[in-house]
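Shown next, in structure tokens, is the structure this report addresses.
The other protein chains are all here in position, but one chain of the complex has been omitted.
Labels run A and B following the written order; every chain starts at residue 1.
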Amino acid sequence: MWHSTDLTLRPHPRGFHLITHEVQAAVPQLRTLRVGLLHVFIRHTSASLTLSENASPDVRRDFETYFNHAVPDGWPPFEHTLEGDDDMAAHIKAALLGPALTLPVRDGRLHLGTWQGVYLCEHRDRGGPRTLTLTLTGETARND
Amino acid sequence: MWHSTDLTLRPHPRGFHLITHEVQAAVPQLRTLRVGLLHVFIRHTSASLTLSENASPDVRRDFETYFNHAVPDGWPPFEHTLEGDDDMAAHIKAALLGPALTLPVRDGRLHLGTWQGVYLCEHRDRGGPRTLTLTLTGETARND
Partner (left out) sequence: MWHSTDLTLRPHPRGFHLITHEVQAAVPQLRTLRVGLLHVFIRHTSASLTLSENASPDVRRDFETYFNHAVPDGWPPFEHTLEGDDDMAAHIKAALLGPALTLPVRDGRLHLGTWQGVYLCEHRDRGGPRTLTLTLTGETARND
């Protein structure tokens, strides 16, 4: 079974945001799979996806604090400055965290650890809506 | 062909550890595939997976030295401190390195470069046992 759909997320403020439920809700076909993979891909170069702790909001704030420190806006050596101080830093952060997640599916559900959640990492001050491409593949249950 | 299994690794000390052989041994079904992919996923947010040099133990020690420097335990700006000095740093390191690897399979074997090995990256002082979810998919050889 193969299924592909695009999901456009409403604009999020700069920072790290839990989107596990939105992603799951966009692919109800998950429920028919015995075993499979869900590929979640962000179609942008200044926002990214990661998987981390899904409980404490302070973890998501610490991600923002850390990445702003590691890749400073308007870092003087950057040459690519025309699109604003947050633009080049956003490209680097996005590459460090990555544009995609591949998640295991088992018995009709994402087979994640208890504490794992999908983060949208918005690296721009005004990133606007972001579009994900979700690709689902796997083996359907026998009695479907 | 689809196959999914969980593999629980014994506790490893903080640091970077080669686990290629353990991963391969957990999916003997690999041998039946002509072409495919093996998805290796860690079900935790304070340990991660990467692929790097499989020969010199000093490379793995240098990974630990570098990441401890880049993301210091107990970095003063961190707010999420309740679970210990190594906890928030572990979440960041895990996101930088990533929770999953997708590896090519060809002619019944992982089709890796000569020097590539799978690393378990244990970012906590006492991470305990870690569970991987292995998902194998591909096309079986014709005369199987």
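One rule holds in what follows: contacts are C-beta pairs under 8 Å (C-beta built on N, C-alpha and C of every residue); 3 or more make two chains touch, one makes a residue touch a chain.
Source: prediction; values computed, not measured.
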**Touching the absent chain when the full complex is considered, from A:9, A:27 or A:94** = A:94
**Prompt:** Looking at the whole complex, which of B:23, B:47, B:90 or B:103 touches the chain that is not displayed?
**Reply:** B:103
**Prompt:** At which residues does chain A meet the chain that is not included here?
**Reply:** 2-4, 39, 41-45, 70-71, 75, 77-80, 88, 91-92, 94-96, 98-100, 102, 131, 133, 135, 137
**Message:** Considering the whole complex, not just the chains shown, which residues of chain B touch the missing one?
**Reply:** 34-37, 50-53, 56, 58-59, 61-63, 65-66, 69-70, 96-98, 101-104, 106, 111-113, 115-116, 137-139
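In the analysis below, only the chains that are shown with their structure count from here on.
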**Prompt:** At what distance in angstrom does the C-alpha mean of chain B lie from that of chain A?
**Reply:** 20
